[in-house]
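Missing here is one protein chain; the remaining ones are kept as they sit in the complex.
Naming follows writing order (A, B and C), and every chain is counted from residue 1.
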Amino acid sequence: MTNLPLWLIPLFPLIGTVVLAAISLASTGSKKGASEGIVGGLAVLFPLLAFVSTVVIGWNMPTQGVQETLGTWIDIGSFKASFGFLFDSLSRIMLLFVTGIGTLITLYSTGYMHGDRGFARFFAYINLFLFSMIVLVLSDSLLLTFLGWEGVGLCSYLLIGFWNADVSNCKAANKAFIVNRVGDLGFILGMITLAMVSSDLLSYRELSAFLRDAANVELVNILLPIFAMAGLLFFIGCTGKSAQIPLLTWLPDAMAGPTPVSALIHAATMVTSGVYLLARLSDLYVLLPGVMTVVVLIGLLTAFWAAVAGLFQNDIKKVLAYSTISQLGYMFMAAGVAAFDVSIFHVFTHAFFKAALFLGAGAVIHALAGEQDMRKMGGMLKKTPVTACVMIFAFLAIIGFPGFAGFWSKDLILERLYVSGPMGPFLYMMALLTAVITAIYMGRLMVLTFFGKYRGGEESEKHIHEAPASMLIPMVILSLGSIFAGFLWAGLIPGANLFEQTLAPVVGQAQAAFGHASVHVSPWLFAVLGTIAAVVGMAVAWKLFANRRIPLPKGSSAPEGFGATWTFCFDKIHGIVISAFRVLAWVAENVVNRFVMMLQWLVGGLGELLGDFASGLQVAKVRLQMALSLVGVIALVLIVLVYGGLL
Amino acid sequence: MELQAVYVQILALILFVIGLLTAISRRNVFFVLMGVELALNAVNLSLIGFSKTLPGDLSVAGQIVPLFTIAVAAAEACVGLAMVILIFRNQESVDSDNYSGMKG
Amino acid sequence: MLLHVLVLAPFVAALLVALVGGRGTSAYRLSLFSAAVLTVASVALIAGGDATTTAIDWFKLPGSDASVKYLLGSYTINAWLVFLSCVLSLAALVFGKSATPEGEFKNFSVGILALLGTMNGAFLALDAVLFFFFFEAMVIPAALLMAAYGGKERKSAAMNFAIYTLVGSAPMAIALWYMVAKSGVTTAEGLFAFLQGQSIETQTVLAISFLIAFLVKTPIFPFHGWQAAAYAESPAPLSAILTGAMSKVGVYGILIWVLSLFSLNETFFTTMLWLGLATAVYGGLMAWRGTDVKKILAFSSMGHLGLAVAAIFTLSPKMFPAVLVLLVGHGLSAGSLFLLSGVAERMTGTRELSKMGGLVKSKPVFGFLFGAAGIIALAVPGTAGFIGEFLVMLSLWDVGPLPTLVGAICLVLSAAYMLRLIQGVIFGKANQCEENPVHLGVLEGSVIGAFLFLLLLFGLRPGIIYENRTPENPETSVPAAEVVPADSLAVDSLALVNESMNTTETTVQTTDSLAKDSVKANAEVTAND
Partner (left out) sequence: MLALIYFIILAVIAVGGALCVLFARHPLYGALSLVVSMLSLAGIYGLLGSPFVGVVQVMVYAGAIMMLLTFVIMVLNGARDSRTPRFDKVSLFVFPAVIVLGGLLGVALVSTPFAFDAGTLRGSVALTSATLFDTEASGHGYFILFEAVGLLLLSAMVAAVLMAKRRLGTTDETEGGEN
């Protein structure tokens, strides 16, 4: 069958990166910078080409997927790795929304970044990000995935610190990179653990084949501790990238970057790569019930904690950041009960509505000339109606209002949680509670931003304007997605399970192997309960915030009091670890180094003393020197005589 | 009683010792030079004395080398005396202790 | 022939530059030309695979009837290290034009070329005494250059450097003399054969005497006292050579002149492994606390080389490519960072991290290159550094999970200090006036660009580095009497060391090895299906 080669997909953004970086560097000399039209056009063109080629390849894809090996990467005998791409139904879905949403957000950014000095540089980073993300989801082995994995982390670092003249942005970027690095170590160590068994296992297909093969059952049982270790380590990698407990502190700080970046990287794509990895390694994880329990508990805790933290935030982007963390917690919960297809489905729907929310928030911020504190907003419904509509649709999607995308995916997650086993009802209750809280904090966001009266200054009110078309079009498309994307797998409508069928070749076998409790509850019950949760949450939010006087902010937008304790508890824990290292570094410099230096000076001082002593022996008179040298001559003669046997 | 080879060596040794004593313990620079010459002579004598204890062709080297020693001594005396004159012009002294400019 | 050119031509070039090179550009052109030719020669050396020269008797060592031979040979690892030294010297000469005072470039280039010759000699020598000669000789031009063109504290730094390294190699001199006097041979294989007959205690003592010299040169904790000051006070081009090429002599020496010669026991390896890891952690921590840009880079180098040494002493079969790729990657990335930091120092007039900043705004191209070099030094996948560190971690895993974990912590530390460095130098608010006359020259920029390109290339095709390019010759095993290929010596004895290690080692779990075999078998079966 004729088809486009797979490497075409990552190639386009790579070309885009190189071209845009060249333009960015070349235009530094000129005062004005490169033409925004050309740069913007190029910036959108390459992701679009990648999207088109994904669609073309995806259309003709055979059921079992396409695998392409480009060449050897590392081959040192006992360890082999190659560049290879694997395009199957899982990577197809991921690629479709990565490139699709990537294109939309790039288009949005051409409006958002208008007039910025680093216009071309920004799009070079965005293209580099898309390249890395595509490599991440398209690769056929863990090692190449890791290239994309660190690559997206790197782009995230570059984009968070995009406005690098402000050191606090750089600090946030550094934090993101370093926390991610800690997670990445989990990934590396996981790979090494697997490679200890055999480096072939780093290939996804080989791994699945090995684990699924009935002939290997005994061997796998022997190796189970190693696999459990690898699984746990990979999960640590996922917690770093997907901002789960305990490595989640970087994501709220990452909001220092431009808003489109938050939408693309820190909501829709990069942070979901952890979920993707779990789904990729589903064959491994279903063998490890212990690890899966850890995954589900971490997901639950994260979802609940972040939802509560979202209640305390005043910064509009921070609310969305905590909401992202919380939703990622949902996805991990789903993955933890072996509902990998559902978790990917939630990734998919979440990408739409969270991107729409972020872009909407970006439009609001844009309209308010950079104001991010919700307490200074209000009444934006009338001033920016299109943005408000987009936000409202996305809001309904995220709280799980019936019919919207989030409803279907969240509903499925809750259902799978309930039937997962003895712990099921407890997990279900907690998740439902979290859904209520989600509705409350999201309702608070909507109420504070769009309803009531404008609470900012008179002066700034005049400048409020609706965003340009280049920003609105992507937002509208995304809001449409957040309305309708859910119908790809609407659990209540018979036959509307396209998504499940698509993913079945990749994760179906693994999920079947995990073995569910055969509890049967009518799906309508879950739907009704979910709807009630959303409505209750909305009502509570309206009651609490709609008519209350909002105290005008003093100083920063960071939460205070209990909110601060709750929000920053993991920052505190990180702080303890970091200060432990700081103490270690202090010891290294001030104790160990001092000690070594002291030894050095001690030896050096001894040498100097000896030297002084010797130079004190030196006499000025030539004659005396010669006389003294006689002693040496005598000694020499003595030695010769003694050794010659004459004395 | 015949002339023994060791007598020659003992004579050479005595001369050498006296030369060394003169060279080191006398302060007058001329005595220093003369002491060096004396020591050189003693060495020449020793060389010839030893060469006479060797048979045939082997004895040749010991008799040729003193010739070179003498030539080198001549060169040494030549340069040494020139230096003495030069220093004497600057320092008005033939006391070798006054020449010392070494820094310790 | 190529080997002779690489060792002797730098001295000839230095002489030519000293004699012919006038005050101005002719010295610059001549030295640059010769360095470029040498770089090409080193590439040809790599491409040509293993080679040895015929031995020429040089002089007799007093106290033994051994005659020292002028015998050079190249195999994969030292050919790459020669490449590093050549290419870094070329870069140093390019950057040296603006880094040295007016009219001083001629002397500077003479020093650099002489240094290049001694380094190449040390890398290529197959004769122990010849190696030692070059190993000692390279201190002289380096210390002189440091004392002549360095920063404020240059005199004491150069003094420290010279004393440390010379004293450090004194035990080696004694041990070498002992071995040569006893055995009557000076070539590596001869010494190896001699040492096989010695008791393990004797070998250990001799090995430690050798090792100290290399540990000082590398440097490995606690012999690093000279390093930070020397790297910081040297002119930046020299620092680049020191870290990129000269410190590799230490690692190379450990690999070739310690591990392949001596048979040692496990305690020794374990100690050295942990010493290497301690160096890595210590270097990382010190770099994290550092306030001086070049000191941060110095400690970062120390950390990376500590990791390399730790990897060597795992004796894992993966160690050889791992260390080689790590060394090449580190040489290029640390070299370019040092060169750039020298430019940054001239731009801002300070080396204090807290007083720099904002260079990406005023000097975008410089900022781009510095940022890229820094990020590549972070061992991001796709760069040579990643391959090196990943393979090092794989080797460490063969010893146990704990060393791997320590190595992993070093990765996090390296991210921490490197990001701090990038932030401090190029980001933030500019502290200097905008009208800074110092610019990154086109040639300088393109040299760094080429380095970064090479790092990416090696990151994507590491096979370029560790593949053995010796043309397959079926008859090589027969006429081995005259010239023994050096590579076989190094690798064989290493394998021997490995074997002796494995017999005593009990940490490899039987289930694991069983699993490995069966997985391989399984993979074959599935492939056949």
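Some observations on this one:
One rule holds for everything that comes next: a residue touches a chain if its C-beta (ideal position, glycine included) is under 8 Å from a C-beta of that chain, and two chains touch if they have at least 3 such contacts.
Keep in mind that this is a model prediction, so the values were computed, not measured.
Among the chains on display, the ones the left-out chain touches in the entire complex are A, B. Mapped onto chain A, contacts with the missing chain fall at residues 621, 623-624, 627, 630-631, 633-634, 637-638, 641, 644, 646-647.
In the full complex, chain B contacts the hidden chain through residues 1-11, 13-22, 24-28, 30-31, 33-35, 37-38, 41, 44-45, 48-57, 59-60, 63-64, 66-68, 70-79, 81-90, 92-95, 98-99, 101-102.
Throughout what follows, only the chains that are shown with their structure count from here on.
If each chain is drawn as a node and touching chains are joined, the picture is a simple open line. Each chain gets a centre from its C-alpha atoms; the one nearest the centre of all protein C-alpha atoms is C.
The distance from the centre of chain A to the centre of chain B, with each centre set as the mean of the Cα atoms, comes to 91 Å. If you average the Cα atoms of chain B and of chain C, the two centres end up 57 Å apart.
The set of chain A residues that touch two or more partner chains is empty.
Multi-chain contact residues of chain B (touching two or more other chains): none found. If you check the complex, the residues on chain A that touch chain C are 25, 28, 72-79, 83, 143, 146-147, 149-151, 154, 157, 161, 164-167, 170-171, 173-174, 177-178, 181-182, 185, 188-189, 192-193, 195-198, 200-201, 206, 209-210, 213, 215-216, 219, 222-223, 226, 581, 584-586, 588-589, 592-593, 596-597, 599-600, 604.
The touching residues of chain B, when paired with chain A in their complex, are 23-25, 27, 96-97, 99-100, 102-104. Contact residues of chain C toward chain A in the complex are 163, 221-222, 224-225, 282, 285-286, 288-289, 317-318, 320-322, 358, 360-361, 364-365, 368, 375, 380-382, 386-387, 390-391, 393-394, 397, 404-405, 408, 411-413, 415-416, 419-420, 423, 426-429, 460-463, 466, 511-512, 514-516, 518-520, 522-523, 526.
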